[in-house]
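Presented below is the structure to which this report refers.
Note that one protein chain is taken out, while the other chains of the complex remain in position.
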Amino acid sequence: MEIRKVVGQVTPEERAEIQALFERKNGLTELAKIVSADNTELYEKLVKDMGETGTKFQQWWDTKSKKYGWESHPKGNWEINFETCEITLVAQE
Amino acid sequence: MNIKESDRGWQSGMAKSITFIVTKDCQLACKYCYLVGKNTKERMSWEVAKQAIDYILDREEEFREESVIWDFIGGEPFLEIDLIDKICDYLKTEMYRRNHHWFNSYRFSFSTNGINYHTEKVQRFIEKNRNHLSIGITIDGTQRKHDLNRIWKTPEMEQGIAPKPEEERGSYKDVVKNIPLWLEQFPGASTKVTISSADIPYIKESVLHLYSLGIKEVNINCVFEDVWKDGDDKLFEEQLTELADAIIDGRLYEDHACSFFMEHIGKPMDRERDNQNWCGAGMMLAVDAAGMFYPCTRFAQYSLRSKPAWIIGNIHDGIDKNKLRPFLTLDRCTQSNEECINCEVASGCAWCQGENFDAADTHTVYQRSTAICKMHKARVRANNYYWNKLFRKLELQEYEEQKRKSNHPACEL
Partner (left out) sequence: MLQYLIILLDEASVPYCHSLNPTPSPMGEPRLIPLDTLRAGIVFAMKENLNIQFVYPTRSLPDEYEAAIESIDHTKIKPEVLSGEADVLVLTGWETAKAEELDGATCILHTSRSELQKHLAKVQELLSRVARLNVVLTDIEEFKDEDADAYSQMLDALSDCLIEQFRQGRMVQLNLLTDRLLLTEMNNCGAGDTNVTLAPNGKFYLCPAFYHEDANQSVGDLTTGLNIKNKQLLRLDHAPICRHCDAYQCRRCIWMNGRLTLDANTPSHQQCVIAHLERNASRSLMQKMQAEGIRMRDARPIDEINYLDPFNNYKQWK
């Protein structure tokens, strides 16, 4: 059974940071489906960017969870609501 | 209180909407369609699309909006899925290659009749662009309501010959079969319902039917054209009142929304404070198969009954900003007559700049069409009923809840 529980809230500025990273990550993922390795310049830029964006994305969650001390779960992950800035813990029981 | 609010739309007010009129063809010939000049010939070529994209992306400093909605419209846009797929691939690649700020904030948006939604090509496109899509399928309600207007085009229609009523073939079944797949892929999706005079008796059943199909949000509006007959407003008010009862009594308001009922409409508006324009024409940009730019699709020739197209430039010579100035300086009062300015129930009364232009006595976007006036007033009366009834119900519920809580210890005694 899935459990959903609001465990915290970030500031609008913090929300904007993760929203931009989220959008970029999705953009890169979908771009990766159409850029082939033949297009060397773009392909290399994309691969590097995906790595960097993924790292920044994870760093945001690490930093913010530490800052706010959100409740966690071994089989769970956090989600953010971009409208309300709320952080929800989603876990499987 | 648990009342579902209408979705304001992605990046509402912060996104530039750029529309590709990829085709002026459609499988359907909806009776209320404002596109008077649909045809099978004007299909956008890849060359035109590419030039339009290059023109726009080359001018990042002129298009400063934080986000972009790349919008595809027809006719029926999915008739041109191969072109759309190519356009979207090019957009993604170019936005990224140029380090354009829109790469971090874009959507591809579609208004479709839903007929081709399940096809392999459309599904492959959806899979490929899943996180950046906004797709609205138009389904008008119950079968009888939908089929009243949304009928298949016949070859004779292209010669200007209308089919006999018994020969008309509705499209409901061809659309409704795709709704489950659509909702599975876009669970929060909303549909757009259009009301013209003949549809009024079916409003209540249609909204409830759409809810029963799993569509949680129904955006519904009366056409802006001057089509309303005597008594339509009364019938409309009755339908909305009955719909209000059904939504409130069935507690549907908790997780469903219908755009007819909005809490803050139907109030007087201040001349100074509430003077902004309603419509976004001029903030948007549309391009057609000939490579012409328009302030919105409603200003392209195929949308206009009695005025010449309002062309603001083309992909070769660029945009003539002079021709956008009337749009960017529009305000409510300058285009409204005194009756509208002083109207006691003015808020929420919408207008379409394209219809205003088309219906105007002179070549202007500054003459507001008032064809919708009596329908807005009827809507406001039903809307007042809805909120008065709903708030009273919730108030009583809360009262009962409080009473139950305060009585609880006494019960234990």
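Each chain gets a letter, A and B, in the order it is written, and its residues are counted from 1.
Keep this in mind: contacts are C-beta pairs under 8 Å (C-beta built on N, C-alpha and C of every residue); 3 or more make two chains touch, one makes a residue touch a chain.
Predicted model only: the values in this text are computed from it and were never measured.
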Which displayed chains the unshown chain touches: B
Residue among B:52, B:175, B:300 or B:330 touching the omitted chain: B:330
Among B:99, B:119 or B:364, residue touching the chain not depicted: B:364
Of B:212, B:306 or B:322, the residue in touch with the unshown chain: B:322
Chain not shown, touching residues in chain B: 275-276, 310, 321-323, 325-326, 328-331, 334, 360-367
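Please note the rule applied: only the chains that are shown with their structure count from here on.
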Touch list for chain A against partner chain B, complex: 20, 23-24, 26-31, 33-35, 42, 45-46
Complex contact set, residues of chain B against chain A: 89, 92-93, 96-97, 103-106, 128-132
